[in-house]
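Apart from one protein chain that is not included, each protein chain of the complex appears where it belongs.
Right after this comes chain A.
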Amino acid sequence: MTTHTFKPDMPPPALTFGPIAWMRANLFSGVFNTILTLIGLYLVWLIVPPLLEWAIFKADWVGTTRADCSREGACWVFISDRFGQFMYGFYPAELRWRVDLTVILAIVGAAPLFFKRFAPKAKYGIAFLVIYPILAYWLLHGGFLGLEQVPTSQWGGLMLTVVIAAVGIAGALPLGILLALGRRSNMPAIKVLSVTFIEFWRGVPLITVLFMSSVMLPLFLPEGLSLDKLLRAMVMVIFFEAAYIAEVVRGGMQAIPKGQYEAAAAMGLGYWRTMSLVILPQALKLVIPGIVNTFIALFKDTSLVIIIGLFDFLNSIKRATADPAWLGMSTEGYVFAALVYWIFCFGMSRYSMHLENKLNTGHKR
């Protein structure tokens, strides 16, 4: 009996599968594309090695003063020496645990909201949104219930950036939704008020708004009464961003077919229930990218508070570069700032994509 032995499988043709094939199809598929690829590679070779050399291989990492840096590469000693100030501003060093605790509480407190099986999600979420801000204010600002007061003039660094952005986001979203509803309302008074509000705040640059809050407002207030600078800035940021959110949400609401309104009406739902149960859930889901876009812009806009002498993350770095002990470190400072801003903004954009996928109910095209 003869046994038939199969020949071993031939490998797939290299020109159809595998990395070489992929490169042929995507990078070298014609003369023009080949030239583009080569130019691209040349640019990468031109930029990346010196960058790595500056940022990593020739950089100085350890030390405490400028003398510890050879200045051939980046001097990250500057960043590590001033790291505390970049993160917390002038928040007293022995009280910085309060800032840390606030952040930890936010993460721990919000965690259950991300578990699918956590049943009383809505109730918990509302309770969290009510209790946490009070708790955070108590921890960060203090001044009652046994915690020493830390005036907002000592807040700064990344902490201030996050506080302004978080308060701005938390305040602007509900206000923006209300404004969007107001603008679509049939009641003339509410409609006119909403339109005026939105168009006013969209019509002025944020920097002017902040400047006015800092320069004009004190002149109208009686002498001696000075509103907290940070409070002024946060109110202005909320109003400003709410106007943008309102327009984004309105866009979403206009995309909902008229049939949805009619169906809700046919089921006997009133205005608020139509909006909260039928229209807004669909509209908000549609405009997640737009909302997150606004929030990312808001996060980056927080650095404009320098105009009123608040020292957020970027400005803390700028201020540190004015110290004669560290003159000439601005490149390192700005690179570090760019990295941190990128981490935050990229994080936000990934979260928005995750949210879009999670809420996708098949309408997405």
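In the analysis below, a residue touches a chain if its C-beta (ideal position, glycine included) is under 8 Å from a C-beta of that chain, and two chains touch if they have at least 3 such contacts; residues count from 1.
In this text, contacts and distances are computed from a predicted model.
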Options "Amino acid ABC transporter substrate-binding protein, PAAT family", "Tryptophan synthase beta chain", "Sulfate transport system permease protein CysT" or "Universal stress protein": UniProt name of the undisplayed chain: "Amino acid ABC transporter substrate-binding protein, PAAT family"
Sole residue of A:S214, A:T274 or A:S352 that reaches the chain not shown, by the stated touch rule: A:S214
Option touching the unshown chain, where A:W61, A:F90 or A:F344 are the choices: A:F90
Chain A, residues in touch with the chain not shown (by the definition above): 71, 81-82, 85, 89-90, 153, 205, 207-208, 211-212, 214-216, 218-219, 221, 223-224, 226, 306-309, 311, 315, 318-325, 327-328, 330-331
